[in-house]
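Just dropping this structure here.
In this view, the complex is presented without one of its protein chains, the others remaining in place.
First chain written, first letter: the chains are A, B and C, and each begins at residue 1.
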Amino acid sequence: MAVRVGVVGAGNIGQDHIRRLAERLRGVAVVAIADADAARAEAVARRVPGARVCATGQEVIGREEVDAVVVTTAGAAHEQFVLSAIGAGKPVFCEKPLATTAAACQRIIEAEVANGRRLVQVGFMRRFDAGYRALKRAIEDGQVGRPLVVHCAHRNASVPATFTSEMIINDSAVHEIDISRWLLDEEIAAVQVLTPRRSSQAGPELQDPQVVILQTAAGAFVIDELFVNCGYGYDIRCEVVGESGTVALGEAGDLILHKDGRRSGGVPADWRARFARAYDRELQEWVDAVAAGGATGPTAWDGYAATAVADAGLEALKTGQRTAVRLDERPRFYGPASRSGTAG
Amino acid sequence: MAVRVGVVGAGNIGQDHIRRLAERLRGVAVVAIADADAARAEAVARRVPGARVCATGQEVIGREEVDAVVVTTAGAAHEQFVLSAIGAGKPVFCEKPLATTAAACQRIIEAEVANGRRLVQVGFMRRFDAGYRALKRAIEDGQVGRPLVVHCAHRNASVPATFTSEMIINDSAVHEIDISRWLLDEEIAAVQVLTPRRSSQAGPELQDPQVVILQTAAGAFVIDELFVNCGYGYDIRCEVVGESGTVALGEAGDLILHKDGRRSGGVPADWRARFARAYDRELQEWVDAVAAGGATGPTAWDGYAATAVADAGLEALKTGQRTAVRLDERPRFYGPASRSGTAG
Amino acid sequence: MAVRVGVVGAGNIGQDHIRRLAERLRGVAVVAIADADAARAEAVARRVPGARVCATGQEVIGREEVDAVVVTTAGAAHEQFVLSAIGAGKPVFCEKPLATTAAACQRIIEAEVANGRRLVQVGFMRRFDAGYRALKRAIEDGQVGRPLVVHCAHRNASVPATFTSEMIINDSAVHEIDISRWLLDEEIAAVQVLTPRRSSQAGPELQDPQVVILQTAAGAFVIDELFVNCGYGYDIRCEVVGESGTVALGEAGDLILHKDGRRSGGVPADWRARFARAYDRELQEWVDAVAAGGATGPTAWDGYAATAVADAGLEALKTGQRTAVRLDERPRFYGPASRSGTAG
Partner (left out) sequence: MAVRVGVVGAGNIGQDHIRRLAERLRGVAVVAIADADAARAEAVARRVPGARVCATGQEVIGREEVDAVVVTTAGAAHEQFVLSAIGAGKPVFCEKPLATTAAACQRIIEAEVANGRRLVQVGFMRRFDAGYRALKRAIEDGQVGRPLVVHCAHRNASVPATFTSEMIINDSAVHEIDISRWLLDEEIAAVQVLTPRRSSQAGPELQDPQVVILQTAAGAFVIDELFVNCGYGYDIRCEVVGESGTVALGEAGDLILHKDGRRSGGVPADWRARFARAYDRELQEWVDAVAAGGATGPTAWDGYAATAVADAGLEALKTGQRTAVRLDERPRFYGPASRSGTAG
């Protein structure tokens, strides 16, 4: 009765998810794996009892014993496999981004709406983090009143030399883009990007740090500092300033050490350590929803909206100007529209 | 290939564990349940597909399809069922305490040693808590040097009227007794109990708070404040003072709230909220060890040692005197003895 | 041998400073007081042994026994009295702002430079706060590398109904304007003001909160959230993000309280509680410098620069655009120019 999952894409994050599905989560089995690099697919599958290797992602999706699909290829291939899964009527979990352009996201949304059943979940795993969930609960319970300003920081110790200024928007800020929409239950109306003097630890081409400013439809501002060469560790902050108080994620360190004249706590080394449980919970809940014949978590619309905002962000990074976000009307399929406002 | 578990005792903690085993953990199924109250066993089993009700715990243990046993009866019945499980050669997970007297623990140890294979795990779930594990790692890595003093606090918001002074030793302090042995890798040599003026929130018969002082074989002191009517929440503290620094569990609150003139974080309401993940991990690791044909976690010896220390604690509570702990020689079956010292 | 001070302006802050000078600080005496409201001057002077009342501020400044002058009138009158003090060759401590327009500040600077001796100190008392001083020391010691982004928050529980949107720039943000210049040792090159949706706790005319974005000459950004109806207390934050780490003011609460399910620390009720010691130290150091025939602390140039930035901020608030700061060349009289950069 376990959900039989086929995985398309067996790179880093793909292997991570395969391990989770095959070894840590209950009620699920990995039965098919494909990768552009056949040898890699072979090597990965060898460690997963009961998993067969397929020549292509399409084959994975098409196999009868595959109940549901996980897409963890490079972003450019996401659209193709997600559309195939929709075409096959199979639930599909797609790592973020849903697709690399807003237009591609739109095509996915159209296919899913035409299909008539919600099949797509996007991998915005922060929505499954215990801290962010408590934050959302605090907002919904009215503990700080209506949110007015949100301060975020998203810092990595360092990034590979191949990391570009645009990836800071597309791969880093996209997390705060989604989490802001989710926490505030509103769409983003405009984006601006501040470009501070660059860290000498960053490559010569890399604009690092950046400050991305999101304005929501109702006029709240999200100020998001992105700094991918901060040097000291992985540090995720979020403080929501409301009309009657503020509420923030706590510091991550579990242990307090007194030594050598300092009182200190740990900073996680990277996102794996910080969000390991969120990844587990994300997939387990997806598995459970699939097993129950339903759907849950971030939708294709969420994936599209994040991409549309990131697109505006990239333009803002280029022009230095505040850039309005262009968002199509939300299909009723994805439930009631978020609260909307007058800004933008 | 899942481990088929039989559960003896379907009260509060039993139902908790059944839910965990049947709904949250992978690689395991609950196939048999017994309880002194047959109707309760019936009601609980009805929610667990594939679980049958047995008339007695002995029947649960004896059924062929039961691979392993979980004992969650009242403490007085632990000995009987753990011995039966050993007799049947089946792995048994026994909630703490292993048994209510040191003599009973000894009988279990003898049976297990005679059987020749490690079968018993005691439910000291703090060893599975991420915080305590990080603490142990920090000590073993020498981050604070040799431990000299350990400060613990164990506070509950309140307890039922039936809670007795002795239960503060047997049911509360037993956690710090075990965790101290584990963190310091030493046996406890002596116990003293301080009895401060009583809280007016405690019942007239209840000595609350108490300060239990444990002295290890090598002369370290553990100072454990037990306060089961502290009023404000569930609060577990542990700071290890070593020769070159101190290391402590961090505060539990995940969110920081600024409101009404205060900056505050949450205190968990009770042990469920604080240690939910530790319970999960404890059982999952047990299941996995069982599936692998091995054993892990706290042993019968650990259960016995904790009981022996608690016995000395009860005497110390009665006499007001420092009381030496009487501990038999440790069977080699349970691995190398802890580091020993000269105190006592 | 005490410094004999004359005070012009005996309103709230004037009385505060008189009490400090007369009762808390050593080496100083208040000998003359004037106020536009003669009865108020009279009442205040009655509590200060040895202080005479003068009919006008000019009389205070002119009296032979007055060694030095403190100006605590309304801002509009600052220029006049500071110029008079310079004319009389007497050291003058002027509450911020130095004057209400950049042009007026310039006239003061010209007078002081023409006079040839530094006489003016502006009341930017945060430079005397232990926390900010430690912050500056940490930056100068290179603990976090070159600063790239600074996050500030400046929150008041509430403000009177007379508080205007412009005052948030002129009276609140001016503190972060000065402290940023001082911490980073750079001038501000441009200002932008974000206007989030308004708090319903603010009056109908008040844009509250505001986010003021300062760009320094070398391209660092200061992001300053101003929120004067935050409801929960007085909360001042400052985190400097550098190339190799970040350093921030600690939380203000001295005591940690565990009660009613929360772990909490205090938030000061207002700026008096938070900065009481800074005010003391500011005046004591001024007194001491005066007694020694020297000068110290924020200069007239600092007062001018802050006003010039605030002017740009007001324009930015009105236009919604990034606004460049117009700053005259810095007289060599005020020491070496700050490090400059290429942004702007």
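Throughout what follows, a residue touches a chain if its C-beta (ideal position, glycine included) is under 8 Å from a C-beta of that chain, and two chains touch if they have at least 3 such contacts.
Treat the numbers as computed from the prediction; the structure is a model and nothing was measured.
Asks: From the list C:G87, C:G245 or C:P331, pick the residue that touches the absent chain.
Replies: Looking across C:G87, C:G245 or C:P331, the contact with the absent chain belongs to C:G245.
Asks: Among B:R47, B:R117 or B:R146, exactly one should touch the missing chain; which is it?
Replies: Candidates B:R47, B:R117 or B:R146; residue touching the omitted chain: B:R146.
Asks: If I consider the whole complex, including the chain that's not displayed, which of C:A55, C:A74 or C:A134 touches that chain?
Replies: Touches the omitted chain: C:A134.
Asks: I'm checking contacts with the chain that's been left out. Which of A:S200, A:S264 or A:Q321 qualifies?
Replies: Here the residue in touch with the unshown chain is A:S264.
Asks: If I consider the whole complex, including the chain that's not displayed, which of B:P49, B:P196, B:G294 or B:G335 touches that chain?
Replies: Touches the omitted chain: B:P196.
Asks: In the complete complex, which positions of chain A touch the hidden chain?
Replies: Against the missing chain, chain A presents residues 157, 231-233, 235, 251, 253, 258-267, 269.
Asks: Hey, which chain C residues sit against the chain that's not shown?
Replies: Where chain C meets the chain not shown: residues 24-27, 130-131, 134-135, 138, 143-144, 244-250, 253-260, 265, 277.
Asks: Give me the chain B residues in contact with the hidden chain, please.
Replies: With respect to the unshown chain, the touching residues of chain B are 145-146, 148-149, 151, 153, 194, 196-201, 209, 211, 213, 215, 218-221, 223, 225, 227, 230-232, 241, 243-246, 341, 343.
Rule of thumb we're sticking to: only the chains that are shown with their structure count from here on.
Asks: Taking all protein C-alpha atoms shown, work out their mean, then name the chain whose own C-alpha mean is nearest to it.
Replies: Measuring from the global C-alpha mean, the nearest chain centre belongs to A.
Asks: As a test of understanding: of all chains, whose mean C-alpha position lies farthest from that of chain C?
Replies: Farthest chain from chain C, going by C-alpha centroids: B.
Asks: With chain centres taken as the means of their Cα atoms, state the distance from chain A to chain B in Å.
Replies: Each chain's C-alpha centroid was found; their separation is 39 Å.
Asks: On a C-alpha centroid basis, what's the spacing between chain B and chain C, in Å?
Replies: 58
Asks: Using the average of all C-alpha atoms in each chain as its centre, how far is it in Å between chain A and chain C?
Replies: 44
Asks: Going by the touch rule set out above, which residues of chain A reach two or more other chains?
Replies: If we look for residues of chain A contacting two or more partner chains, we find 244-246.
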